[in-house]
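The complex is shown incomplete by one protein chain, all other protein chains being positioned as in the whole.
Up next, chain A:
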Amino acid sequence: MRKANTSPRWAEALPTAGSYFVLTPTGSSPAHLYQQLWHSFHRLDDVGFVDPSDQSVIPFLSVADNILIDSPKNDIVRLRQFLFDNEYTELNTHDFLDKPASQLNETERFYVQLFRFLLLKRHYIITTNFLDNQGIATFRIFFNLLENVLQATDSHLIMVTSDHEMVDGQPAERLLSADLFTQQ
């Protein structure tokens, strides 16, 4: 599958790197919206899709080898250092990168896919509404952890969500309308 090199038209609505939220329109499900986005943009070179229900791992390799296949070693060293510096309990810190991918749960698969696209320097990363079910406390920790990384890698994380609690208190420019993506 040859990937297209052009940036999507909605890229102009995302001026700065960081996290963005797409609220699911009434009468539609987050899964349906995510599938619509996937179908419209999965061919674009600059867009990565994160869906932990989708296995997307090589079970016989470690997490480190899975994140970037044939990756430069220093990328993984930097990621290891990052996880070490940011004691994020969800990832069991030290041993997470050495864990066999066949033993990952859905949350860990989410991080594998996310780190993969961050290290690949994808400018636009679209996730399912996976974080809706994780509880607001987990989301806040994750969100704070990630914001600096997104700024550093100049990436835009676009999270499909139907959870109003998650978007409460977010700046207006971080909330995107589903129409922006679906009316191309």
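Just so we're on the same page, a contact is a pair of C-beta atoms (placed from the backbone, for glycine too) under 8 Å apart; a residue touches a chain by one contact, two chains touch by 3 or more; residues count from 1.
Just so we're on the same page, contacts and distances are computed from a predicted model.
In the listed set "ThiS family protein", "ABC3 transporter permease protein domain-containing protein", "Class I SAM-dependent methyltransferase" or "Imidazolonepropionase-like amidohydrolase", the entry agreeing with the UniProt name of the missing subunit chain is "ABC3 transporter permease protein domain-containing protein".
Checked against the full complex, the candidates A:Val22, A:Leu44, A:Val57 or A:Leu83 give a single residue touching the omitted chain, namely A:Val57.
Here the missing chain is touched by one residue of A:Arg9, A:Arg43, A:Arg78 or A:Arg140, and it is A:Arg43.
Within the set A:Leu68, A:Ile141, A:Val167 or A:Leu180, the residue that contacts the chain not displayed is A:Leu68. Within the entire complex, the positions of chain A that touch the omitted partner chain are 1, 3, 35-36, 38-39, 42-43, 48, 54-61, 65-66, 68-70, 102, 113, 116-117, 120.
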